[in-house]
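Have a look at the structure below, then the notes.
What you see is the complex with one protein chain gone and the rest in place.
Presenting subunit A:
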Amino acid sequence: MTATFFAIQALNGLQFGLILFLIAAGLTLVFGVMDFINLAHGVQYMVGAYLVAAFSAWTGSFGWGLILALPTALAFGLLLEILIFRHLYDRDHLDQVLATFGVILFLNQGVKFVWGAAPLSVPVPEILSGSVVIMDGLLYPVYRIAIIAAGLLVAALLYVVVSHTRVGMLVRAGASNAPMVSALGVNIRRLFMIVFGFGAMLAGFAGAMVAPILSVQPGMGDNILILAFVVIVIGGIGSIRGAFLAALLIGLVDTLGRSFAPNLLRLVLDPSAASQTGRALAPMLIYIFMAAVLFFRPSGLFPAKR
């Protein structure tokens, strides 16, 4: 196990973490600012992937597909907000969970109805289809490096918007004390709508970016949603900075844990027991990590200031 191997796995963890961040960013804002539990956030990731699959097939180019998919994902998020979610803001969390779970079922069947149950594939854009040799005999796709770059770019953009613009200020204020913001004359409903649409677009963007490397299929958002919730709980609800760091931590803990847990255990256990325990332990690591964070910092690592 060389340093190169470690570096590659760290790179994989980083890429996984950035995808998680794109999803968790919208989720944490919606949860933090609007106090609204949106389980359907994962299906917006799926919808983004399907949209880019459909538009790239239609236009014949991933770039155009992405350009068309983003506003459509935004529009779709706003449509959901107007039709369904808007009516749930004043209800309690259980109603929200039930209703948004219903949206998951509906949309999972919906995409199957439109595109069929078979996984769709999206070709990697020509310009990014190459790969670089980063280790003896292993090629690293350029496209994954592009994902890392795009993730970092979005993170930087979000930082600027949230910390240095008027809208961002309102969003932060909303996360801290929504009734007060409303009392100061800000149209909180419109702010909610902007936040929601933007969050949906980010999730859609994440789905669109992973479409060429993962398969596009019904239900693809369900697993990632759980991880996104872990991220926002660890990061502190409503905090973009928390979501960013927690997403990277989860990505790294998960990837490195899987690769190195058996090796580390081999130092104290015999090889077969180590590989068996490591195998059992690795998938649990992020949840153990979450439990530890919640124990020491119940409001997350970087809670939005209240």
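The working rule: a residue touches a chain if its C-beta (ideal position, glycine included) is under 8 Å from a C-beta of that chain, and two chains touch if they have at least 3 such contacts; residues count from 1.
Quick note on the criterion: contacts and distances are computed from a predicted model.
Missing from the rendering is one chain, named in UniProt as "ABC transporter substrate-binding protein" (options: "ABC transporter substrate-binding protein", "ABC transmembrane type-1 domain-containing protein", "Electron transfer flavoprotein-quinone oxidoreductase" or "Hydrolase"). Note that of A:G168, A:G219 or A:P303, the residue touching the chain absent from this view is A:G219.
If you put the hidden chain back, the residue from A:I67, A:L98 or A:L138 that touches it is A:L138.
Not every partner is drawn; the one left out touches subunit A at residues 1-2, 5, 8-9, 12-13, 15-16, 109, 112, 116-121, 124, 131, 133, 135-141, 144, 213-215, 217-220, 223, 255, 258-259, 275, 279, 283.
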